[in-house]
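Mind having a look at this structure? Questions to follow.
With one protein chain withheld, the remaining protein chains of the complex are depicted in position.
Order of writing sets the labels: A and B. Residues in every chain begin at 1.
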Amino acid sequence: MSIKNALCAATALTLLSAASVHAETITIATVNNGDMIRMQGYTDDFTAKTGHTVEWVTLEENVLRQRVTTDISTKGGAFDIMTIGMYETPIWGANGWLVPLNDLSEEYDAADILPAMAGGLSHDGTLYAAPFYGESSMVMYRTDLMAKAGLEMPDAPTWEFIREAAAAMTDRDNEINGICLRGKAGWGEGGAFITAMSNSFGARWFDMDWNAQFDTEEWANTLNFYKDMMDASGPPGYATNGFNENLSLFQQGKCGMWIDATVAASFVTNPNDSTVADSVGFALAPDTGLGKRSNWLWAWALAIPAGTQKEAAAKEFIEWATSKSYIELVAAKEGWANVPPGARTSLYETPEYQAVPFAKMTLDSILSADPNNSTVEPSPYVGIQFAAIPEFAGIATEVSQEFSAAYAGQQTVEEALAKAQALTNDAMEAAGYR
Amino acid sequence: MARAVTTNRKMINTAVAWLIGLLIFFPILWTILTSFKTEAQAIADPPIFLFFDWTLENYSVVQERSDYMRFLWNSIFLAGGSTILGLIIAVPAAWSMAFVPSKRTKDILLWMLSTKMLPAVGVLYPIYLLFIQLGLLDSRIGLTIVLMLINLPIIVWMLYTYFKEIPGEILEAARMDGAGLKEELLYILTPMAIPGIASTMLLNFILAWNEAFWTLNLTAVNAAPLTAFIASYSSPEGLFFAKLSAASTMAIAPILILGWFSQKQLVRGLTFGAVK
Partner (left out) sequence: MATQQSRSAARIMMAPAVFLLLGWMLIPLCMTLFFSFKKYLPLRGDSMANGLEWVGFANYVRFVSSSSFWPSIQTTLIIVGGVLVITIVLGIALAILLDQPMWGQGVVRILVIAPFFVMPTVSALVWKNMFMDPVNGILAHLWKFFGAEPIQWLSQASLPSLVMIVSWQWLPFATLILLTAIQSLDSEQLEAAEMDGAPVHKRFFFIVLPHLARAITIVTLIQTIFLLAIFAEIFVTTGGAFGTKTLSYLIFQRVLESQNVGLGSAGGVYAIILANIVAIFLMRIVGKNLDA
């Protein structure tokens, strides 16, 4: 009934505004994450305000990447807005493939975007994509299991503590795994996790001359630590677990700790989906005392491919979807815990949002991530869980496939690192870096 | 069958066959059952077979999120269109191969089949660029042509094997009576080959319906069929087995029903000339 009313209102408004503004239909490619699906549900609000209608192309993350990359690099023009991340934006922006977003309206208040997010979505100081939501990573843990194990989680734990706590919480008979971490192949899955983790162990992808660093002790330490801990306290088949698999496990109460994206906090504390909603605590991602923590920085952002005929309408949509008023709309309808997090400073100054249990830790995690200075030793690349060069996605996917094979016991850690070293150097040579 | 069969033997046959049949069908059955569960019941330990609270919630969620009918209509248009287009082109070709064979007929046939071996991923860029040039991106027409071309070799080959089984004397008799090429094709050959043509159409329809590379990569909104519909449910955040099952059931139900109704035809016709 209410939908019908809204639709009627929308149609009426469409007719009204169509007289003054040219109404367009824009095509948006997006990922099937919870926040985006929620946004689709509010499309009527956008149509009512502007008169433009929206066609959604919702795809699973891997398919989306493949689809939008093909389209933009061939200038196919199939989409007016693409949902991309912090990795793609600076590279595509540098190629001149995206419409600069430096002329957004006054009321949009672009200065309100968290500096870390704006920085990661810019090239040469120009914003090329507006963050829909942003994230870092942090520890999510079961307060009840921690108490049972007689331990207390510090706000900023070390990896050593995490390993001990994981061992203490593991209860194989009751299918409780002390820790769940990503092991799935793919640069955005296990690849992102292990890269962020390696930063805290003092490792880096490349030295200043773009030589691969997988033959270093730091990488061996990272991988051995990860594998030993997961073999002892991780879930079965962790080598194929990504974000989503771990989320299910945690929601079913099968994980003691889970170190992953901060956006997961709203899912694991949502009593509709999670059986452990009322006993989740949060802490910063662990470190080893070398000065870098193992948290990453990421944003899902909306960008306009250069050459689209509907640039003006697309900009209106981006202003609507990433605005303060959209956040308020979601907060009013579904509660503050469900608004898209991590994009705007003002959100974290809202008293209602400060009352949300994971808000502070999310902000602290985001603020402690620095893409320009992510490794202990100097590195030539920007990015924490990735290196913002075009070749990285391909290389890191292959590297993480070697790592996953090591997690599954198909090869040793040494073999995996040796292969990673060889294939990275080979690819960098092909691309002309070395 | 003239062999006398004891009831005992028949019972054993029946039991074994049903057991195996159900085993093979089980993944589909399980998907359909799961689509009526809640997300929590879908991953319950131990698994629940029938005694759960049947719900249509997943279907309404899926329907609310995506316009199923549009995807369905595109699937029907693409599979149907490419099948009809393919037949129009393949029937004359198969006819001439079957009734006016030359030394190269077999080579041509095998060459046609070999075009199917072109790895799709390797030619995505060329085809994508071509489609942009021709303005065919995200158009039903463009995709229909691609699907037709992909399956054309199989259609030609299947039809060829059917036509070959039609005795040449009938044609000669017709020619004596003064039937021209057109009459021969329309009034004699086609009716005789109807069962073959029907099963060719069925097979081609199924193959086109299930094609998931080009249909995903050359479409956005207007031409996107059910394969793209599935791609939006494949691994979202949170629990999703039940919703995925509902979407999967919606994607395969039409073709499954079509297949079941026409399975006799399919069984009879899928010979590729294997029966002599």
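Operating definition for what follows: a residue touches a chain if its C-beta (ideal position, glycine included) is under 8 Å from a C-beta of that chain, and two chains touch if they have at least 3 such contacts.
None of these values were measured; they are calculated from a predicted model.
From the options B:89, B:174 or B:188, the residue with contact to the unseen chain in the full assembly is B:89. Contact with the chain that does not appear here is found for just one residue of B:62, B:78, B:201 or B:226, B:226.
Summary of contacts with the chain left out: across B:27, B:178 or B:191, the touching residue is B:27. Not every partner is drawn; the one left out touches chain A at residues 62, 66, 69-70, 73-75, 91, 95, 175, 184-186, 235-237, 239-240, 245, 248-249, 252, 254, 390-391, 393-395, 397-398, 400-401, 404-405, 407-410, 419, 422-423, 426-427, 430-431.
Residues of chain B in touch with the missing chain: 1-3, 5, 10, 13-14, 16-18, 20-22, 24-25, 27-28, 30-31, 34, 43, 45-47, 89-90, 92-93, 95-97, 99-102, 106, 108, 110, 112-127, 129-130, 149, 152-154, 156, 168, 172, 181, 206, 209-210, 212-213, 226-227, 230-231, 234, 241, 244-245, 248, 251-252, 255-256, 258-260, 263-264, 266-268, 270-276.
Throughout what follows, only the chains that are shown with their structure count from here on.
If you average the CA atoms of chain A and of chain B, the two centres end up 38 Å from each other.
Residues of chain A that touch chain B in their complex: 27, 29, 32-34, 37, 40-41, 55, 57-61, 63, 66-67, 70-71, 74-79, 242-244, 247-248, 251-252, 264, 267, 273. Put simply, chain B touches chain A in their complex at residues 39, 43, 64-66, 124-125, 128-129, 131-132, 137-138, 216-217, 220-221, 224, 228, 231-240.
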